[in-house]
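A single structure is presented below for examination.
Heads up, one of the protein chains got dropped from this complex, but the rest are sitting where they should.
By letter and in written order, the chains are A and B; residue numbering begins at 1 in each of them.
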Amino acid sequence: MRKQLHRLNSGGLIDRTQALCFRFDGKNYDGFAGDTLASALLANGVRLFGRSFKYHRPRGLLSAGPEEPNALVELRTGARREPNTRATVVELFQNLEATSQNRWPSLGFDVLSLNRLAAPALVAGFYYKTFMWPARFWEKLYEPLIRRAAGLGRAAAVEDPDHYDKAFVFCDVLVIGAGPAGLSAAVAAGRSGARVIICDEDFRLGGRLLAERRQIDGRPAADWLAAILAELASLSEVRIMPRTSVFGLYDHGIYGAVERVNDHVAVPPAHQPRQRGWRIYAKRAILAAGALERPIVFPGNDRPGVMLSGAVRAYVNRFGVLPGREAVVFTAGDGGWATVRDLTEAGAHVAAIVDARSEINPESKTMALRVGARLFAGSVVEATHGGQALRSVTVRDASGKRARLACDLLAVSNGWNPTLHLTSHQNGKPVWEETIQSFVPGRLPPGLAVAGSAAGRFTLAEALRDGARLGREAAVEVGFAAAAADPVPATDAETDGLAPVWRVRGNRGKAFVDLQNDVTDKDVELAAREGFRSIEHLKRYTTLGMATDQGKTSNLAGLAIMAEQVGKAICETGTTTFRPPYTPVAIGALAGHHRGKDFRPVRLAPTHDWSREQGAVFVETGQWLRAQYYPKPGEQDWLATINREVLATRSGVGLCDVSTLGKIDIQGSDAAEFLERVYINGWKTLPIGKARYGVMLREDGFVMDDGTTSRLGENHFLMTTTTINAAKVMQHLEFCHQVLWPELDLRMVSVSEQWAQAAVAGPRSREVLRRVVDAKHDISNEAFPYLAAGEITVGGGIPARLFRISFSGELAYELAVPAGYGDAMMHALMAAGEPYGITPYGLDGLNVMRIEKGHAIGTESNGQTTARDLGLGRMMSSKKDFIGRLMAKREALVQADRPSLVGFRPVDTNNRLWAGAHFIGIGRAAKTENDEGYMTSVAYSPNLKHWIGLGFLKNGPTRIGERIQAVDPVRNGEVEVEVCSPIFFDPEGTRLHG
Amino acid sequence: MRYSGFTLISQALRGHTGWRPAWREASPKSTYDVLIIGGGGHGLATAHYLASRHGINNVAVIEKGYIGSGNVGRNTTIIRSNYLLPGNTPFYELSMKLWEGLEQELNYNAMVSQRGVLNLFHSDSQGDAFARRANAMRLAGVDAELMNLEQVRTMLPFLDYKTGRFPIRGGLLQRRGGTARHDAVAWGYARAADSRGVDIVQNCEVTGIAVTDGRVTGVETTRGQIKAKKVALAVAGNSSRTAAMAGMRLPIESHVLQAFVSEGLKPLIDCVLTFGAGHFYVSQSDKGGLVFGGNIDGYNSYAQRGNLPIIEDVMEAAMALWPALGRVRLLRHWGGIMDMSMDGSPIIDHAPVQGLYVNAGWCYGGFKATPASGFCFAHLIAKDEPHPVAAAYRLDRFATGRLLDERGVGAHPSLQ
C-alpha cells in the first residue's frame, strides 16, 4: 500500500482496515473507507484540485462539505461521468476514478491560466461593453470562444446507464440534518410515537460533532452520538435516511429530497437505482441543517493551502488527515482557536495566530504560548505567497508593520452563517442578526421550525436544547402526547466571540469574494460604481453567488462590501433570495423512471393483441397506441397498403378498431335537457333506439368536440367523443352539471375503457354482422336503419351494443362489447367476414375514407375553427341556449369571408397535395396579405385515383370550381388546385342507406 | 460614455476607476409628459424608443423594486419569430429585426445569439401543423425550414431516437432565432434611455392612478404624487392589479412559470430546442448552464415560485428527449409571474381612460417581444394610433372575436 504522507497515525472516523484504491488525473492513490475523495487526496498530499472559472487560477480545498467552491472534479468516466462533483462530498469507494476539469492540457499546466495577463480587462461585466463590432462576429467568433473557455466540467455524451427511482413518503415530523440539534429533535419526537424521518446529506450521522472534539455530559461526544443513534434505531416509527439531501421546500409541507442510494459504489448493484428522488409530505418539519463557516476576503485568499478553519478540524478529527504541518491561523473570532488546539494536538506546528481582534483573552494568550505560536492581535493576513501551493503569508499588524511567515496551511475563520436556505424557499426573507453578524431565518413557512446553528444559535448547548424542545413540540402539535423529557445534557465550555472582517485591503494580488466565479472585491466595487447596487443587480452583473455553490461562502461578503461601498449597513442592503435546490440535484433523480418508453404511460385498446396479430403498425394518439395500417407481405409501401384497405372496404367489408373513442354514459330524467345545453343541436326529439351526430362548442364559441350520441332509453344516453378529447369532454360535462346546473337530475360516468368497439364498414357489413349478432335481433335495413342504435346480444347471449353509424360513408355499423370480450369480438368478426374478404383497416385507411366524405376531425376542428367554419353552422339551434351560443355570434366569427371548409383537388391529377400548404390566388405573390387559407388534410383517394384535400378558404363554399395555388414554400411545393365540395365520394350518401 | 474594446482597455489601465453609472439614480420630478409604470424590459424599451424615435424625453420609468427584477430577469432568454397567425408574425419579426441590431442601437452587448430555434414534431399531423406554421412564416418573409428526421439527427445526434415514447419525426427550424442575455437587455435599454434624459426611478411603487373626468392626470406612489399627461402600464404579471387602479378589468390571469438552470458545462448544445411531445425547451447559456423550462404550473399565482409536479414533469421530458442528462445537476429553479391572457396573445392598446395605455398579456412569450413591444408601445403613446404590426393587439378583440389564439385552446389561460 502506498504511504499516505499526511495521514495521522491514529484517530478519525475512517476504517483503517478497509483500504480503498482510487485514481485522480490518472494517478493511483490509497484511502480508507470513511474518507471523502477530498480527505483521501489530502491525505496523499494533493493540494491542487482544480482551476477557477475565469482566470484558471490554481485552487485547492476550501472546505470539507457541500459549500466547496474549488475542488470540483469529473467523477467516474464514460457514460457515468459526473462533471462539477465536489470532492468534499464524494464518499470514497474502491476504484473510484476522478479527473480534474476546466483545464488544458493538465491541471498543473493550464494554458488558459494566461488569462491572468488579460485579467485587468476581464472585470465584472466586461463582455457587455465590447465584442459588438462587427455585429456578425458575435455568433461566428466571439461567442464560440467565450463558450469554449467558459463552462466547467464535461457532461457525459451518451445515455445515463443508471436507473433512478421516485418515491413518496408521509410523516408527522421531518428532521433535516442529523447533527446534535437534529438528532435531539428526532429522538424527542420519536419517543412520543410520532412518525419521524431524519435526513442528512452526509453518509455518516452526527454533523459537526464528527469534526469537533467536544464533551457531552463529561464524556466524548462520540459516546452521546452512539447512544442517541442506537435509540433512534430502536424506535420503530423513526426512519433514518443518511446520504439524503432535502433540497427544497414546496407548498403545504412537501419537501423534495434526493437519496444517493448507490453513489458510494462504482456501479449500482443490479436492479437498484443510483439515486432516489423523494417527495416527503410532512406535517411538521425541523430544520437543523447547521451552519457554514465564512472565509475572509484578502489578497491571495484563493491559493491552495488556504482553508476554512472548521474544515481543517474536520480533516484532522474526522478523517485523520493533517492538512498542513506548518500552519497559520487567521481568525476574526474564537473559532480559529479551536483549530489551533486541534492542529497542535494532531502534531502540526502552528507558526502564528493572526487574530483580527485587538483584545485577546488571557487563556488564549496562554494557549499561544503553550503551542509556540506567534500571536498577532489586531492583525490581518494581507497576502499569500507560493505558486500552486501556499509557502508563506504576509501578516500586517495594527500599526501597519508587516511580517512574512512560512507556512503550508492557512486556516481562516470569520464566523458562521446559518444554513437557512430552506426557510427562504417560500419567499421568506432572512433577517439580519447583529449579535452573530449574520442573517437568520425570518418569517417561517407554515409547519417549519428551525433548531440550533441553522437558527443562528451556534453553541452545542443551544443545539441540544433547541432540538429537544422543538422535537417535542412538533410531536405534540400533530397530536401525540409529549414524551418525558430527559434533562438537556451538559456540554463543555465554549465561546463564540466574533468581530468579522469583511475584507482586507492589500496591494498584492486579487482578493476573491466568490472563488468559483472569480468575483473579486474590485468587481463588487466596480458594480457599485456603475450603479449595480441593488443586491440582485450585484449578483447578476458580477455573477457573484451564481456558481454551483450558489454563493454559500460568498454572498455575505459580497453584500458587506457593497454595503460599505454605498455607505449603508448590511441589514439595509438586504439579501438575495435563496432558491431551490439547496444543493445541486441530478436531473435523473427528479425524472425517475419516466424516460424512454416509460416517459408517459401507454394505453392499449382491448383489441390491441388482435391488431398486433394482424401485423398492425401502431401510431401514438395521445397516450394510446392505435393501429395505423396493416401491411401485408410483399406490399411495396405504405400507400399500397392503405389503398388496398380502402378499396377492400368500399367494395366488400372492412374492420376497424374504434375502442379508444371516448364513451360517456349519461342517465337521469334531465339527461335529454342536459344534452340540449351542451350540444349545439336538438336532442329532446331523438327517439329511443336512435343515434345522432352532435357538435359541442367551448363557451367561447369554437368547436370543442363532436361525435354521436345514442338514446338507449327514455332517460339513458350514450355519448361518444373523439379519442383525444375523451377526458376533456368528461371534465367539461361534469363542469356543466356540477358547477352550472347542479339542479338537473342526471349522473354520468366514463365507460371508455369498459367497452371494446369495432367499426364494420362496407357493402357486405350487414352480412358479416348477421353471423355474429344473435338471431333474435333483426338487423335488416328496415328493422335497423341508418342511425339505429340498440342493445343486443352477440355470440349467444353476450351483451352488446350495435350502432348503425358510419364515418367511412359506407353501409356501416359499430359493434361494442364489454372490454373483456374485445379480442373475441375481433376474432369472431374476422371469422364471420372471411367469406366476404373482410379486411382490417387502420387510422390511415379511415382517414382516407373520411376525407373522401368530407368529415372533419381534429386537424379541422383545431380549436381555432367554429361550427360555421366547418360548414356545420346550420346545426346551431336558435330555439335553445347552449354552451358557446352567444360567443359564436361575435362579429368576427360570423364574417362571410372567414376561411371555411371546402375540398381541393389538383388540377393536374398527377400532383400530390400537402397538408399545411397555404392558398394564394393564381398570379399573386406568396405573401401574408394574399394568404386566403390553408390545407388541413390530404389523402390519395384510390377510388378517385388522385390526391384530394380538405382545407379552409376565405368564402370557400361560394368559390366551388375556382382555381387557386396551394403554396408550400418549406417543401418547395406549389400546386394548382380546384376548389370543390368537401364531399368527394358518394355525395348523395346512397351507400349509407344500402 | 461609449462602450467599446478601446474604452475597456483604457479603463483597465486606470484600474477601472473611470466608469460611470450605467444609469442615473433619478428621483421623481413632479411632472412628466409620459410616465411608464414598470421598469422591466418592455417599460425600459418603451422609454428608449419614445426618446430615440419620437423625441419624447420628458419621461419617467417608475419601478417598484430594482429594474429588471420581473420577467426580463427570470425568463429562459429565447428569441424567435416563429408564429402562425398574421396578427402575430409581423410583430415578432419586427422584434427579431430589432434584436439583430440591438447591440449597435444601444451600444450595449446583450449577447444576441442567433443560434437557431428548433421545434421537434412527433407525428404526421403535428408535422402538418408545423408545416402550416412554417409556411405562414415564409409568407411573412420570416425564415423557416422544415427538417426531416435525418436532418434533426445530424444536428442533434445525442437525442433519443431509439426508445422515445413519442418518436422524433422532424422539426421546424428558425435559424435566426436564438437567445439573448436577458438582464443585459434591461440594463442596455435603461442606459440608452437614461442617456437621452429619461428618468429611471427605482424603489418607487405606484399605489394609485389619478383619473379626472375620464382622463388620467398622474399617479400616486410611495414617493409621492407624480403628474403625467400620459401614463403607460408595462407591468406584466401584475397588470390586473395595476389596471384595477384605473377601474379596469382585464382578460388576464396571473400564473407562475418556472425556469431551471443546470450547473455550468462545456458546450453541449448549440441551438434552442423544444420538445413537441412534452412541455420542454432547452438551450445553453454562454456561461455553460443549460437553461430550460416547461409548462406553467397551471393555477393563479403571484408567488414567483412553483411546485414539484411541474419540476418533475420538466425533468422527465428532459430525460425522455436527452437521456445523457441524467447526471447533469439542476442548480437553481425559480418562477416568474405571467400575464396569461385569454387567447395567449398580448395587448398593446389604449385603455378606456384617456391618456392611459396598456401593454400586457404577454403570457410566457414576453422576452422575445421586448424590442417590438417597446417600439410599438412608444408609437401608440406618441401618435395615439397603433403601430401597423401591433394593430391586432386590441383590447376589444375578445368582444369582437378577432382572437389571436395560436394554440387553439380558447379562453383558458391555464391551458394557453
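Assume a contact is a pair of C-beta atoms (placed from the backbone, for glycine too) under 8 Å apart; a residue touches a chain by one contact, two chains touch by 3 or more.
Going forward, contacts and distances are computed from a predicted model.
Novice: One chain of this complex is not shown here; going by its UniProt record, which of these names is it: "NADPH-dependent FMN reductase-like domain-containing protein", "ABC transporter permease", "Sarcosine oxidase subunit delta" or "Potassium-transporting ATPase KdpC subunit"?
Specialist: Hidden chain, UniProt protein name: "Sarcosine oxidase subunit delta".
Novice: From the list A:254, A:499, A:617 or A:944, pick the residue that touches the absent chain.
Specialist: Counting the whole complex, the residue in contact with the absent chain is A:254.
Novice: With respect to the chain omitted from the figure, which of A:742, A:796 or A:961 is a touching residue?
Specialist: The one listed residue touching the chain not shown is A:742.
Novice: Considering the whole complex, which of B:109, B:301 or B:359 touches the chain not shown?
Specialist: The missing chain is touched by B:301.
Novice: Which is it among A:223, A:734 or A:774 that touches the chain not included here?
Specialist: The one listed residue touching the chain not shown is A:734.
Novice: Given the contact definition stated above, which residue among B:250, B:273 or B:324 touches the chain not shown here?
Specialist: B:250
Novice: So that we can see where the missing chain sits, which residues of chain A does it touch?
Specialist: For chain A, the residues touching the absent chain are 250-254, 281, 426, 446, 699-700, 727, 730-731, 734-735, 737-743, 745, 880-881, 886-887, 889-890.
Novice: Quickly run down the residues of chain B that touch the omitted chain.
Specialist: Touch set of chain B with respect to the missing chain: 238, 240-241, 244, 249-254, 298-303, 307, 309, 342, 398-399, 411-414.
What we mean here is this: only the chains that are shown with their structure count from here on.
Novice: Just how far, in Å, is the C-alpha centre of chain B from the one of chain A?
Specialist: A distance of 23 Å separates the two centres.
Novice: Which stretch or stretches of chain B touch chain A in the complex?
Specialist: 3-5, 7-9, 12-13, 15-17, 19-25, 65-66, 68-69, 73, 86, 89-90, 100-101, 103-104, 107-115, 122-123, 125, 127-136, 138-141, 144-146, 158, 160, 163-167, 178, 181, 183-184, 187-188, 202, 262-268, 278, 284, 286-288, 303-305, 307-308, 311-312, 315-320, 323-334, 397, 399-403, 405, 407-411
Novice: For the complex, give me every residue of chain A touching chain B.
Specialist: 53, 79-84, 120-121, 123, 126-133, 135, 138-139, 143, 146-148, 150-160, 162, 164, 166, 248, 250-251, 254, 256, 277, 279, 425-427, 522, 526, 529-532, 534, 536-537, 540-541, 543, 547-548, 550, 579-581, 584-588, 590-592, 594-600, 602, 619-620, 698-702, 858-859, 862-864, 887, 890-893, 914-918, 920, 926-928, 930-931, 934-937, 967-971
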